[in-house]
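Read through the structure below, which is laid out as structure tokens, and then see the notes.
A single protein chain has been removed from this complex, and every other one stays in its place.
After this line comes chain A, so read on.
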Amino acid sequence: MAQFGFENDIQGILKLDMPITNAPMARWQRKASTSTSSALPSPGKSVNLSLTTSKTPSKTPGKNIKCTPSKVGGDRFIPIRNGQQLDVASFLLTKENEPLDPNNPALENQKAWSVSLNGYAVEEAKILHLGGKPLNAPEGYQNNLKVLYSQVTPSSVKKTRYISSVPDRILDAPELRNDFCKLMRTPCIQYGSLFVPQPTDLNLLDWSSRNLLAVALHDNVYLWDATRGEITLLMKMEREEDYITSVSWTKEGNYLAIGTSDFKVQLWDVENQKRLRSMTSHTARVGSLSWNDHILSSASRSGHIHHHDVRVANHHIYTLEGHTQEVCGLEWSPDGRYLASGGNDNMVYVWPGLGEGSIVHRHLSVLPEGKLDRHIRVWNVNSGSCISALDTQSQISSLVFAPNYKELVSGHGYAHNNVVIWKYPSLTKVAELAGHEDRVLNLALSPDGSTVATVAGDETVRLWKSFELDPIKKKATRMLKSTSSVIHQTIR
């Protein structure tokens, strides 16, 4: 019945008030529909574009184009072909590979999510990198900017460091013999120089290389384990009236030599807490001891210095005579070439080591009046000349060299009873450690060089942690090989 369709059409057109079915939309309708959609552009047609939200490096085409219908003919479409439109149109054509969805909000949401998750809009960029083997710094290269930019400086460069003014620990030392002998002592020899202080005492304090501090209190010898903090009583004199006059550890720290007031020198095995031997040779109390490998040198109130070879039965192998009064200080140089002794007669002697030839020795007379000199003197052993002397303003009782920072530590009596640290070789004061209430009698340095132990007439032993090293440096020093003990051979 196709003929009726045609007839109907004709009728519809001729009737002016029927709705138009397949004609283009009315202008007002068109406007309403296109403003809500950002439709696909098609060439030639005028469109109402909304701003695209895509991120493009070039300019955004956000131009609203209105078509201007002619007044004649109602909604007949009249294309306007001007250049601008054509340009925009072709531009939009080329952008067809980025179709925009009708539902805009969803796309924006997706974009926002991808940006926050990936840090960039996944839809619009990709990340490339040049593949191949990874480039790394050469093997073993460690970024050492830390050394450049942080404050960890090696100790020798550090100008000042924090030195605690309070002792690290205080140990009680009752019955400490506070002998005030106006004597001299040469406690340490370093680098071929002698450090000579003034009044001294018995040598009742010594710190072993195994970190055991030996303290002699009257007739007892106590061992304080510095690592564990335990105290052991090693030995006690048999007779009440006898007392210990000196203690000295061997280099390995396993044997302790003890000088006594009954003129004997005892040798103790500390690990087994056994006395190994008791050596008699002196005629007076043995005020000072010093080890040189297997040779023990002892000096007594008589002024005589005896060398003992502790491995043989007939231990007394040599005598050095020179001092006329009690020898209060005795020390071997670290290389074993010289033995320095200081005595009550105000003389300091330097003796050659046992391997050497004659008994040619130098005497360095320090002071005519002795005792209250208050000076620290540094001597060159080879030339016999005094390098420097420093007035410390108070009696010095003992001296020790701290190698970590190249400093001297001096213990004093009247009037300050303090411990002073001096820089070597300039002999400038670095720090003063106060705390003892009576004069400082002895000093001993810990095996790692970080702490100095002081014993004083106030019957306390104080430990001052003044020479802490960088842990790195500590590691390096710990790697030094330990020498085997020579004394492990027979000792009877």
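Here, a residue touches a chain if its C-beta (ideal position, glycine included) is under 8 Å from a C-beta of that chain, and two chains touch if they have at least 3 such contacts; residues count from 1.
To be clear about the criterion, contacts and distances are computed from a predicted model.
Engineer: Among "Mitotic spindle assembly checkpoint protein MAD2A", "tRNA-intron lyase", "Transketolase N-terminal domain-containing protein" or "Large ribosomal subunit protein mL49", go ahead and choose the protein name stored in UniProt for the chain not displayed.
Structural biologist: From the choices "Mitotic spindle assembly checkpoint protein MAD2A", "tRNA-intron lyase", "Transketolase N-terminal domain-containing protein" or "Large ribosomal subunit protein mL49", the unshown chain carries the UniProt name "Mitotic spindle assembly checkpoint protein MAD2A".
Engineer: Touching the hidden chain in the complete assembly: which of A:112, A:125, A:166 or A:415 does that?
Structural biologist: A:125
Engineer: On chain A, what residues meet the omitted chain?
Structural biologist: Per the touch rule, chain A residues meeting the hidden chain are 57-58, 97, 118-120, 123-132, 134-138, 141-146, 149-150.
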